[in-house]
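Just one protein chain is left out here, and the rest sit where they should.
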Amino acid sequence: MTTRLFGTDCPRREDPRLLTGQALFVDDVHLEGMLHVAFLRSDYAHARLVNVDVSGALEVDGVVAAYTAADLGEYWQPGPLLVSPPPTIEKLTFRHATQVPLARDKVCHVGEPIAAVVAHSRYQAEDALARIRVDVEPLGAVVDIEAALQPDAPLIHEQFDSNQASHVIQEKGDYDAACARAALTVQRRFRFDRGASAPMENRGVVASWDAKCGELTVWDTTQAPIPIRNGLAHMLGIPESQVRVIAPFIGGGFGPKIMMFYPEEVLLPWISMQLGWPVKWIEDRHESFFATTQERLQIHDAELSLDAEGRILGVKDSFLYDAGAYNPYGLTLPINAQCTLLGPYDVPAYYSEFRAVFTTKPIVTPVRGAGRNPGVFVMERLLDLAARELGMDRTEIRRRNFLPPDAFPHDHEIIYQDFAPLVYDSGNYLPSLEKAAKMIGYDRFLAEDQPRLRAEGRHVGIGIVAYVEGTGIGPYEGARVSIEPSGRVNVATGVGTQGQGHFTSFAQIVAEQLGVELPDVEVITGDTGKFHWGTGTFASRGAVVAGNACHAAAVKVREKVIELAARSLDSSEQEIELAEGSARVKGSPDRALTLGDLATRANPLRGAVTPGTEPGLEATAYFGPERGSTANGVHAMILEVDPETAMVDVQRYVVVHDCGVVINPTIVRGQIVGGVAHGIGGCFYEQLVFDSGGQLLNASFMDYLLPTATDVPNVETDHVETPSPYNPLGIKGAGEAGAIPTGALFAQALEDALQIPGLEVLEMPLSPNRLFELMRDARSDE
Amino acid sequence: MKPAPFLYRCPGTVDEALALLEEHGYDAKLLAGGQSLIPTMNFRLSEPAVLIDLNRVDDLAGIEGRDGGVWIGAMTRQRSAERSETVRQAAPLVAETLPWIAHPQIRNRGTVGGSLAHADPASELPAVALALEARLLVRGKSGERWVPASEFFTGLFATALGPEEILLGVEFPAVPAAAGWAFEEVSRRHGDYALVGVAVLVTSGSGGRCDSARVALLSVGDGPVVSTAAAGPLVGQEPTAGTIGEAAAAAARDVDPPSDIHASSDYRRQLVRVLTRRALTRAFNRTQGRE
Amino acid sequence: MEIESEFQFEGAREMVWELLHDPDVLAKALPGAERLELAGEDEYVGELRAGVGPVTAARFEVKVRLTDQQPPAAFTMIVDGRGTAGFVEGSARVNLDEAGPDATLMRYRAELQIGGRIAGVGQRLLDSVGRSMARQSLEDLNSHIQSLRGGETDAGALPATSSETSSSLTRPVIISAAVVIVIILLAMLL
Partner (left out) sequence: MPERLAISVSVNGERFERTVEPRLLLSDFLRHELELTGTHVGCEHGVCGACTVLLDGDPVRSCLVFAVQADGHQVTTVEGLAPTDAAALERVDGHDPPLHPLQEAFRDRHALQCGFCTPGILLTMIPFLEENPVPSEQEIREALSGNLCRCTGYQNIVEAVQLAAERRGQ
């Protein structure tokens, strides 16, 4: 038998190329005659453009062209609305304004592109930027999301009567009645601020128009090449078949490399068609802080009502959501916050209302966690506060409110981001909590370690929180699996890959079905020339949706192989087994044909194809889940605070997660650990700081602090497996899980470590400075 | 983020470098390790017309023991100084401090003289030079002169170096007998700019009483600052938790630190108090051979 | 960003007012002003080149407008400076109060918006540079006052009449420029 591959820790297929510097990233594309593009970006957060004069730029050595909005003619169009609001939510208003290729009449955030310069080198293009004259008439910046809704706030999109983009109410049960009979209601205001995705590779686009063939090739750091291909073809008026978008190796995505139709993504192909030369734009780190989308300012006013035993009677939440200057991504993020807030708990009554607000800040779209992080923060913090009021242990209040294992599927009676009802497919939360508590030594820590450390003058605290994450949403992905006469298996899917190990996990899925070794499977992702139906890698859906499509295609090929082998070996299909790269008759090892032989036989030139059958051992299949699968988990942490310096050291971190059936445990663990690091960044290091004029004050890696190796702990992981019933492989997504509950966990552990009366952590991220202030304020209130 | 064009000059001797400085005047910038200048140029916040690269100048790098102290040539890489046994023996506070500067990749390129001449208020070496009462050797057209560290740092990114002068190196004097030293720093992450740092050198006399205490602070003002107030409660006294605490409090009262997005003035003042106390405690422990 | 500070000159208020209106004096105290011209009534344009530490690239075109002038006690200026590295805009109110026979307290309160690259990468040293430059400029002015007081006795006796004020309109611009430069510089550094 072939060694089982699915579910095992095989080394990644893509690693040798990456380790030796041979993997192709977008900036590695070199084409003959390639020109380089740099963008002049707005220094102002909100201003009317009076005049843009690029004539000076054209005089600069090496400059080939310079463009403003006026040069774009008909091509100047606002970008598409990528996600429309769920039509299934009744109480919903929504209006959208999407980003434009180059600002024409006004700029709505710092960094919005105003002009593009094309030169023989990036150095020269940047020289020319200094020679562009822009006359603006500043309008007031809109930064604070509460002030943005005031009648006197400057209006960002003048076609609307206010800066409110949306107002949504979702309800379940009767919260007021629940509150009326509650023994305890806790109410607080919570704030979750903006952070950046900050993949190590910035964005980039190379576009090459071949006029003779009428073909456009675009290398793009996108998580979703197929939608980009389709959109570009439409905008440029060329057939989809004549546009090839390649997302080669991508140096991390974490959300914002989604099918945004960023200005640069739209302009580079157009410029290449104008000039007839290949053009390249590589975002630099400074511009990435404006030109790439961000997340997640939300301000929640929330309350939790409980009975005397700590059972949840209802939750009420009203929040403001910062959409940034444009809202092409619709309502995905606030709806995620709204839905994820409910967590693994039985919440009989829920009233949730939000307003999405335009501000003069960079655009907001999903970043790892995608709105779920603030939702979890609000609920978990409310439970902590309630437990404290009730004198109840933090794990006990959660235990009492978990949905029991027989509650699934559980309908929360509100609508999720995929427009379908929020139904949890599966889960078993108590074992996760108990496992995590045991792994971190929760009881012993509280009973023995903490008092001892406290006596030594050390401030060490523990936290434990739970969350649920909707993953693996539709609509669909596809895959084509084919066997070559050499016996090699090719797999092509449409999703892009940004480090998730798809080259390996998809190969594992296919190799398992076809009985071949991993090195015999070649996976191609992210090239519309190879596969051109699908959506993209986001929302923790790659493995779930594309993985199941690979599985479905492999199953079809397996059937073809078995059918042909049975025919060729004079056997019945039931007797054929696939192993070691061959199809053979069970019990008769001599009666076997290699997959390569069978692929050769399936080739019509050799006469083995009868009328009505298809040539080749090849199949394409698609998978579209009815609805997403629900991953969940419990995180626990021990941290130490130095109350004198306000520096924090995370000493232990435990994750028990349920992402259904696991394809490759090492890869999943890598996703979780990486997510935790991103989450810790969002607790104590990473915060995008805007001043009241809409200027980002930390637009570099000197001041926007990604956690380093000395800032993150080792993460101990374990898992509980409840397979998703919504896909054949039983998989759930894992890409975002690590980052989602970290803020809630950090806050709880911090309070536990400090135990300063009145010190409540109701905001994320913190910093040493902010923690110093919180401690000082709490002490002065004593 | 690509630098603007410049003329590149690469002198082989100090005299050639001085001649180039004279020729190009204010348009020229000296390039030492470049670990502060080149990022500024990449952001196009600095566009010097001429860059005079000191990396090929003979005799500007080198470490040499001198009368129990140590001479470090201006173009000595920070990493070389960090690895130097001579530095460790003669100027242990310098050796203790160097690893706090950024990361090894930066220190492999960054120079001791570059850091001193750049005089960033958040950088470590200027404060250490003050704490140890180092002196700096400067050369101009008219010859060489020694400048005590206390006169070298004149303000924000400002030094006593004239526009046509070059820093040749720094001499740290021998550490006195019965001395203790310590460097403490708080930064957001390992290797980041200090939110506050403190370098101390203390000496003990008979009966364990403190003879002298020099407390130099960084990232609390325009440049490195010696807190004379901190010495008051200590000199002539036994270094107890009480006197050290008073000294730390005096240091905190003595400064008026700036605010930025990472640290408010109040938080910096708190860090001055805590780090001064910790550094003094360690330093006095060293005088008594407890560390 | 808001900046509020004060500085005591060792000289009578009229003298300080006059001195603050002397472009030659101020130009010395304020390195960086390359050009400053009257562009219309109460409106001036100029070019500033700022440089501190490693930063040498910041060149700004500056417009300054004066309003609410109450010689010799107060004026407001509205500043709009734009350059390739960013912009500075805002307003500042400058008050001169008598603080004794030979002392004048200058209080200034500026609300400024700094934007662009200088705002995004320079913030670590904003506060330090601002404080340092303001102090340095004002101390230079003060020492000039001292030298004037030592040299001429009638310098401080000039009455501040309205006719004088109109003729010296170019001069407050320079102090405006002083604040502008201070603000620009404070944003400049890494």
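As written, the chains take the letters A, B and C, and residue 1 is the first residue of each chain.
Keep this in mind: contacts are C-beta pairs under 8 Å (C-beta built on N, C-alpha and C of every residue); 3 or more make two chains touch, one makes a residue touch a chain.
Because the structure is predicted, anything quoted here is derived from the model rather than measured.
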| item | value |
| --- | --- |
| Displayed chains contacting the withheld chain | A, B |
| Given A:22, A:88 or A:755, the one touching the chain that is not displayed | A:22 |
| Full-complex contact with the absent chain, from A:252, A:529 or A:643 | A:252 |
| Listed residues A:194, A:601 or A:678, member touching the removed chain | A:678 |
| Identified contact with the non-displayed chain, of A:40, A:118, A:198 or A:291 | A:198 |
| Residues from subunit B at the interface with the omitted partner, ascending | 1-8, 10, 34-35, 38-39, 41-43, 51, 53, 55, 79, 102-106, 108-109, 189-191 |
| Touch list for subunit A against the chain that is not drawn | 11-12, 14-16, 18-25, 27-28, 30, 61, 123, 198-202, 249-252, 254, 284-285, 498-501, 519, 666-667, 669-671, 673-678, 700-702, 706, 708-710, 712, 714-715, 738 |
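Criterion: only the chains that are shown with their structure count from here on.
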| item | value |
| --- | --- |
| Between A-B and A-C, the pair with more C-beta contacts | A-B |
| Approximate Å spacing (C-alpha centroids) for the pair subunit A, subunit C | 50 |
| For subunit A, residues contacting two or more additional chains | 130, 286, 697-698, 700, 702-703 |
| Set of subunit B residues in contact with two or more other chains | 4, 43-44, 193, 261-262 |
| In the complex, subunit C residues that touch subunit A | 1, 82, 84, 86-87, 89, 113-117, 119-121, 123-124, 190 |
| Residue numbers on subunit A that touch subunit B, as the complex places them | 122-123, 126-127, 130, 284-286, 644-647, 685, 689, 697-698, 700, 702-703, 705, 707-708, 710-711, 767-769, 772-773, 776 |
| Complex contacts: residues of subunit B adjacent to subunit A | 1-5, 43-44, 186, 188-193, 195, 261-264, 266-267, 270-271, 274-275 |
